[in-house]
Structures are given as structure tokens and as C-alpha cells.
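Just one protein chain is left out here, and the rest sit where they should.
Labels A, B and C are assigned to the chains in the order they are written; within every chain, residues are numbered from 1.
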Amino acid sequence: MKRKICFVITSKIHYSRSKLILEELKKNKNIELQIVVGGSAILEHYGDVLSLMEGDGFKCDAKIAMTLEGGDSLAMAKTAGIGLSEFSTVFDNLKPDVVVVRADRYEVLSAATAAAYLNIPVAHIEGGDITGTIDESVRHAVTKLAHIHFTTNDISRNRVIKMGENSDYVFNFGAAELEMVALNDFEATNEYINYIGVGSEVDIDKSYLMVSQHPVTTEIGQNRRNIEETLEAIHELKIPTVWFWPNIDAGTSEVAKGIRAFRENRNLDHVRFIKYIPPEEYIGLLKKASVLVGNSSSGIKESSYTGTPVVNIGTRQDGRMRAENIVDVGYNKKEIKEAIEKQIAKGKNEASNLYYQPGTAKNIADTLANIKLYTQKSFKE
Amino acid sequence: MKRKICFVITSKIHYSRSKLILEELKKNKNIELQIVVGGSAILEHYGDVLSLMEGDGFKCDAKIAMTLEGGDSLAMAKTAGIGLSEFSTVFDNLKPDVVVVRADRYEVLSAATAAAYLNIPVAHIEGGDITGTIDESVRHAVTKLAHIHFTTNDISRNRVIKMGENSDYVFNFGAAELEMVALNDFEATNEYINYIGVGSEVDIDKSYLMVSQHPVTTEIGQNRRNIEETLEAIHELKIPTVWFWPNIDAGTSEVAKGIRAFRENRNLDHVRFIKYIPPEEYIGLLKKASVLVGNSSSGIKESSYTGTPVVNIGTRQDGRMRAENIVDVGYNKKEIKEAIEKQIAKGKNEASNLYYQPGTAKNIADTLANIKLYTQKSFKE
Amino acid sequence: MKRKICFVITSKIHYSRSKLILEELKKNKNIELQIVVGGSAILEHYGDVLSLMEGDGFKCDAKIAMTLEGGDSLAMAKTAGIGLSEFSTVFDNLKPDVVVVRADRYEVLSAATAAAYLNIPVAHIEGGDITGTIDESVRHAVTKLAHIHFTTNDISRNRVIKMGENSDYVFNFGAAELEMVALNDFEATNEYINYIGVGSEVDIDKSYLMVSQHPVTTEIGQNRRNIEETLEAIHELKIPTVWFWPNIDAGTSEVAKGIRAFRENRNLDHVRFIKYIPPEEYIGLLKKASVLVGNSSSGIKESSYTGTPVVNIGTRQDGRMRAENIVDVGYNKKEIKEAIEKQIAKGKNEASNLYYQPGTAKNIADTLANIKLYTQKSFKE
Partner (left out) sequence: MKRKICFVITSKIHYSRSKLILEELKKNKNIELQIVVGGSAILEHYGDVLSLMEGDGFKCDAKIAMTLEGGDSLAMAKTAGIGLSEFSTVFDNLKPDVVVVRADRYEVLSAATAAAYLNIPVAHIEGGDITGTIDESVRHAVTKLAHIHFTTNDISRNRVIKMGENSDYVFNFGAAELEMVALNDFEATNEYINYIGVGSEVDIDKSYLMVSQHPVTTEIGQNRRNIEETLEAIHELKIPTVWFWPNIDAGTSEVAKGIRAFRENRNLDHVRFIKYIPPEEYIGLLKKASVLVGNSSSGIKESSYTGTPVVNIGTRQDGRMRAENIVDVGYNKKEIKEAIEKQIAKGKNEASNLYYQPGTAKNIADTLANIKLYTQKSFKE
């Protein structure tokens, strides 16, 4: 009988980064792939992942509506609760042999907790990293609920083992999203970029910036002020810019309000705003960008391989290993502006192998197909 | 302004074991004590904790109904989800400075997760222990969400630090429930024991057994068969016995069904069944018992200090430090019976200080009142 | 394309009473039958409806765990909320053309509300009756959310039309549970009755009573005292009795506590207690019983056709049409005792056609298959 592997997708970026793994799982003869889509991934105004998946030949086995309006900490906490209750029902009906979750968003803790309580082994991708925000706590809590660990680098692998996990079940196969970058020759076009999104046209055959700055959940109340520093810097630089809308998280409403108010009252006519872009186009854009600005993890991971210069703002990526392409700055217009100028002057970097390994997706799929499963965890001294 | 400390109670035994700490928190001048009662603690047929608390002079600031019927894994998982959503609402209204949770039941993960998402520091009592069942995963996941740790022994303290917690925030003040035993001269009387509960009268001035065997959540489907081995052993021994009803957990319905069916169809007229007993009477009973049989943590912790001989059955307490008073056996009538006979022959043990320290409750309360609080966690290498 | 008819089952008795309809829906060539089972129907200790259904050749398309522990009004209200949220998810996935609900339990309002919000037409069986408890409000609220009405008698049909429903969509085909009684020659045997349940053996070849008394949700706080009057009456009469355990509802814990305490402290050794009995055996038992005592609707409906003498206690069935077989009494030991004695003296009644019509189930199924569906309701003056 085929092993039933249930893959959980809870955001657009999560889908993008997992596509190679999904493909390997789908073509593995010993695996029956189940896909559960929940959280912001089913909300159309955050990018329609369901149609995207369908276009890519994947079937959604269950859809979970769980995201409470509010964009604050309370909404996030209650959403996680609703999600835990809903994932339980779904897993109880699908009866998977393994549930696979990825990274550290709050929906991920819901899914991992549901599976663990139902005695279904949990596989966790990207554990052991260190960052800021509530993600830092969630990621390690998921590690302690999970049975199989796919870290993206050796330092993280060692951390997971140090936390008491069985080293036979902790793997470092590299980061699947970097394999996607390495295997493909993604390109973004002016035509496409200026078809999606709103705001000014941007010519990406010339020099341009990308901005992707998400709220920091442990800095509630300050996210609007923080985004305004970036807005001011971009406003003053007048360099053509592609700006990505923030993820849903506690604090999203603060960031969104900051951007909306600035857009209404100030001139940002060199900026194009985009809510969702397929991963192929995002990588294409990243490869040609003069600088990526903000606090996206793509600045740490994907950019280490594409060599894109990054200005990383604030605390969200604190603790993650960095390649040579990154300059860290605080929430400060002047610092941000100067760092962008410095990065433009310095130019593109060499590809780093900090997070990249060939064969990531296949190694993960093969392991999921063949590893001996267990339910009762026990701390390894 | 006083620091608002919110103490979460989710089961009868949890209340019993926390009473000294609650008293210290209540009399500390720098603390405003909030108490939230949820889970099985508000269900009358599991022991009426609300009236008990009131009798002891404590006020319930919020009551949370969250326990789904079913007694299986699905009910447990969904209950945790409902709880996460409800605790979020309650904490958002009470706005505590610290939320205090204890041990490793599933409701505890709900409360800790809610507080962490709301950026409220979490204090966790009894982290770092090792046991079986899903409690093992939940306990360590709570550790990774918590900011202040009160372990009950040094081995557990070291484990918590090894998991990446800041050693300045990890304390070993001993186990509060043992301090309660040490400070009081609890006594159980025939009159009281035969007033509560159902079944036969038991004379506790003569030799008697206690049985307390809870379901093992990772052994769903086998809990009925496992309890039947114990029932058979007790049935054959014919020694007067006080039997405690199991906690609500996945698998409770299996255990309950096993006991009910045995009681209807076989003769257990030397056994008295009790659903809830106040902690004072429980300890009084434990001190005089010939043997405690089952898998209760009171066999590991309280009994180490009272010196009560224990026959510990199965995997639920795997990994916990043991004093000299314990004999471990499998789910097997013969093994159980022989171990009980052996323990009766051997008799009472010396008090061990494995889990006991003087001043536990006061040290915890003082620390909660004075320690510098923080929100953003970061893994200590 | 076949019309997808989704039938909702939320209690054991609901399943029993709907079996003929389910069979007609299943064999209708224009219908694809979907069955959703939720509420107490999935709780094993209230009777295992899922296995029963499977044995009868029906498939459960979705299972909904929604029942909160507590047995009080709060648990009932929150259960309805959880149910509304869960039914929504299930209907959104199953995409039925019509949702069929029956009667007036709180889970029924959840299912009808979910369907109505999702723009799925709702068919309601047994609307327009008048009774006591919260059921009275729930039944009429469901009528105002429903699009197709299958009442069981003409008085109820007229009431539904008076409430503003379109008379073309309000039918009286009689009560399906009476058709089941009419079509079958059900028999209960001593062997079976004394195999299930607990307590004393009862010889049903001689004279015996049946008791079925549920809590009244609008009399919270008085249900224990009320059941005690019945217990006292049965205790004094000493006639062999088969006693059915109450449904889950607000107040169930009061009734259950009353029965349990009486059983522990007083002598009821002429009584057998049964939690669940298949409908066939129940009807078999009802046909031979000397008197049915309590407040079950089977005393009003089924007994009108079987002619069984009934002592109906209290307010729960207030307002329902009665045949000649019923004597109404208050919550009073003396009244109950005397009425039972009087009914035994009077003996069996003629079958009444008050609620019975031939062809009920087939008429309902045919209507569901062929009627023109609509979504937007509008009050008919």
C-alpha cells in the first residue's frame, strides 16, 4: 500500500518554495500525495494559490478557511486556534501516514499540533533556523512536535539535534527553493510586471529596486512607523521600484495602512505595487534587481544564490546565516538610503552555496517514502 | 503598578498541586493574581474545582468551556483548538503581564500558544521532564514557547537549557506539590473515603492498595486491553483497593469502558471507585497505602517523598527520574500481581529528596514578581 | 446530472426515524444521496450510529465532532456554534443541491443555518409542531430558514403556511417513523433486552413499564428534582421496568446525576437501564409495554399508532396533538404513580391515524428529486 503523505500549504510563498518537492512526491510510486490548502493561501486578494496549483497539475484535497479579520495579534492567535480545530477534522478524514509542514508561520503550528495529537508523524522542513518575531518560538515548538526534520543547512541541523531530536531523523538536504532557482532559467518581463499590480510602470530592463517588508509580530504598534522609514527612503531615492505587499500576520494592518496613507498623500510615482507574483517571475525579477530591500527571507536564502545585493531592515531575520550579499540596517530612513546606495555601487555578488545543495527535493521525497515511521517521541540526551 | 500574573488551571490535579503557589502569589504585594479555569477543571463530573477554589478563597476571573465529548484523539485535538481560540479572547481581555502554565496536558499548549501570539511572556512550571505519551512532545513544545522556566529538578533544568533557553530564566526550585506534602500533616479517614465515591467500603486502617491508571494517548486502541490486565490483577489479589477514575484525555473512554464493563460483569466487591478527592485527602491516603499501582505521576513525584511503594505500569512515566520506591512492570496481569506482592513484602521506603526543596512556592512567586520580562525569544547556542 | 441530496443525522433516534426515507432516497435514480453524521450520533456512549448505518448499507460522507462536554446550557450553545462552523466546511466541500434536516434539536439549527448562508436550499421534516423547551423556538426558526417543508400533520402544515411560507412548498405526507411501524412486524425478545444495558433482568413476556424522560432545557436547575419524582414512583410501584437513558441536551447532566445517585443509594432491582436500542427493538418493546412513562415524543407519535398507553410527564410535549392513549401529569410522584395504575387498568388503545399516512418516505424522496429549487425566500402574506 502506498504511503499517504499530506502536504500542508498555508501561504503563497510557501507554495512557490515547495513546488519541486510536490513534484517529486507526486511522481514517487510509493507515495499517494494529499494536499491541504489553508490560511492566506485560499484568500484571493493574497494571490490565488488554488488556481495556480490546478494549473500546475496538483489537486487540493481539502481547503481550510481559518483566517480571522483584524490583522492584529488577537486575530493571529484565534486564527491559529480555528486552524488547529479544522486541521484536526481534515486529518481525521484524510488519515495520512505523514503530515509535512514547512517553516514557521502560525498556521504551521496549528497543523503540526493537530497531526501530533492525532498520532500522525510530522515532517518539518526548514527547522533549526534562528530569526526574530514570534516565528522564532513557533519554529522551535514545531520541531519539538515533529518526528522527521529537513533542515536547510548544517548549523540548523545541529541545533535541532541539540534540542533533543534523534539524529537519525534530522537531515540537511539544502533548501528546496534554491534548487528551484538553480534548475531553472527564470526571467521576468516588462510586459508581465506591468500587467500585474497597480501604480506606475517600471522598466526592469534598466536599474530597479525590489521592496518586500513584512510586519514584525513582536513589534506590534511600531510596524507603521517602521514601514514609513522605508517609504521615505524609497521616496527620496526616486529609483524605479517594484514593491511587494506584506503577508498576513499580526501587524499587517499597520504596514498596509502605512503604505496606503503614504500612497494617497505623497508621490510614489516611480513605484509599482504587487500583491502576488508566481515564483518564476519573482526569481526572474530578483536576479536582475539592483537591490532587494526589506526583511523577506528571500533576501537571506534565494539571494545568497542569485547574488542579489540585499539591504535587510530590522530584526525579522536576526540569527539567520548570511552570505556576502547582505547589509543589515535599522528602521531608519538615512541608514536604509545609504545602504541601498552602497549596495548599488558594489553590484552583484558571486553565487554562494550556503543554503544550496543539488537534489534537495528528490532526497526529501525519497526519505518520506522510505523512512521507518514512529509516533512516540523521546528526548535524546 | 502591580504585575498582573495570570495562572491557568485546566484539571483538578493541576489545582491541587498548585495551591501553595497560588497562595504565595495571592499574598505577594507586587502581584495582582488572575486565575483562569478551563478544560476538565470546570466539568463537575471530574471534580468541582470551581467550588473548591472558592472555598479556599480564590476567585475565578474567567471560565473556559472547551472540552469536546468523545474521549478520543480527535476530541483532544479539536479541544486544544477551541481552547487556543478561547484563551486568546480571555487573555486579550484580562491583559496579564505574565501567563503561568504548568506541566504538559494538551490544554496547556493552547494557553501557552495563545499567550505567546499575544506577546505575553509565558512562565512554565515542570518543564524539561521526560515521559511517554503525547505529553512528552507537548511539554517540550511549551518550553520553546515559554520565557521563564520553573523545573522541578536539576536534570530537567539542564535539558531546558540544552534546548536553547536562556539559563538566567531557567530555575530549579523543586516541586511545589512535594512542598505541600512536606509542610502538612495530611490524613485520610475511613469516614471520608467511604462517604465519597461508589462501590464497596474499604477499611484504610488496615492494609490497602491505591490504583490510578490513566490512558496513554500514543497507545490508542490498546488502552482497554491494558486496563483489563490491571483489573484482573486487582481482582485476583482480593486486597481492599481505592481506585481513582482516569483523567480526560484521548483514550479515557477506552479505560472507562474497560472499568465499567468489568464492574458490571465481574466481582470487584473489595474495590471503592473515586472520581475526585481533594489533594489533602489524596496525600493522606498515599502515605498509608501499602502500594500505589498504575501510571500516575504521583507515583514518581509525591511517592518519592512519602516513601510509598509503587508499581508503575507501562510507558506513561518513561524517562522520569525514579527514587528507590518504584518497581516498573508491563501491561501484564502476572507481572503486576507479582510486583504488588513484592512491594508489600518490602514495605515503606525512606523519604527521598529527589524532587523536594524547601521554599518552592515562595521562590516561584518572588521570581514572577521581580524578574525582568521580555517578549522576543532567541535561541541560546 | 443527479440531484445531490445531503441528509443530516445528529442523534440516534433521528437515524432510527429516518431510515425509510434514507432507503427511498438511496434507491431513487435521480438522486445522489450524501449523509453527514454529527453531534451525539458519533458518540459511542450514546449508541454507535456509524456502525449501525454501515450495517444497513449506508455510507457516511462526513463525520462532525462538535459536542462540548458539560451537559448544560453553555455547552449546548457553544456546541451549536462549533457545529455551524463545521457544517459550513462540510457543505462547502460536498456541494449538495439540497440539505435535509429533521425536527428541532440544536444541531439542526446549526445545519440549517450553514446551508442557508451557503445558498443551499434546506428541506425540513417535522416543522410546524408545537412543544415545550428550546425546541419550540428552534423548530420555528428552522422553518424560517428552510425552503421545503415536510410536516407530519395538517395542523402543523397550516401553521408553517401561516408563518409566511409558500404553500406550494409545504407538504403533509405523514410521519415517516409511523410508516416504519406500520410496515414492519417488529418484535423485542427477552434475550436481546437482557443482553444490552445494565441492571436487573426484566421479563418482557410479562407486564412491564418503559421509561424515557429527557431533560427540559428551559427548566435548568429543576431537572434533577423532576426526574427524582419519576424515580420514586417507579421505585414504589415495583413493576419490572425498562428505562432509557436521556438524550444529550442542556440538563442531561442533571437527569443523569439524579438517576446515578438513586441507583447507588436506593434499590432499583426491578429496573434495566439501556443507553441505545435499535429502532426495531424499541418499537417491538413499545408494542408490548403496559405503559410508556416520561416525555419522549414516541409517546405522542409512535404510541398513537401502536396504541400503547402513555403517562406523559411535564411540559416537554406541550402543544402537540394527542390521540386517546395519553394521560398528562405533572412532576409529582403521586400523580405519576396513579396515572400509571390507571393506564394499566384501562389497557391497550386502538391504532390512531392522527400522524400516520401510507407512502410517507416515498413521497418525500420523490418531492426532493423533482421539485423546482429556489434560494431567495420571500414572506408570503
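As a working rule, a contact is a pair of C-beta atoms (placed from the backbone, for glycine too) under 8 Å apart; a residue touches a chain by one contact, two chains touch by 3 or more.
All values derive from a computational prediction rather than experimental measurement.
Taking the complete complex into account, C:86 is the one of C:24, C:69 or C:86 that touches the chain left out.
Residue C:118 is the one among C:118, C:182 or C:351 that touches the chain missing from this view. Residue-wise, the contact with the chain that is not shown comes from A:264, picked out of A:191, A:205 or A:264.
From the options C:13, C:100, C:145 or C:354, the residue with contact to the chain not on display is C:145.
The residue from C:257, C:275, C:348 or C:377 that touches the chain not shown here is C:377. For chain A, the residues touching the absent chain in the complete assembly are 40, 42-45, 65-70, 74-75, 78, 82, 198, 248, 253, 257, 264. Touch with the hidden chain on the side of chain C covers residues 73-74, 76-78, 80-89, 92, 106, 109-110, 113-114, 116-119, 130, 132-134, 136-138, 140-145, 159, 162-164, 217-218, 220, 250, 315, 318-319, 375-379, 381.
Although one chain is not shown, part of chain B still touches it, namely residues 62-65, 82, 85-86, 89, 92-93.
Here is the rule we use: only the chains that are shown with their structure count from here on.
Counting the residue numbers that touch the partner chain, chain A and chain C have more than half of them in common.
Centre-to-centre spacing of chain A and chain C amounts to 51 Å, using the average Cα coordinate of each chain. Shared interface positions of chain B, i.e. residues touching 2 or more other chains, are given as 74, 78, 82.
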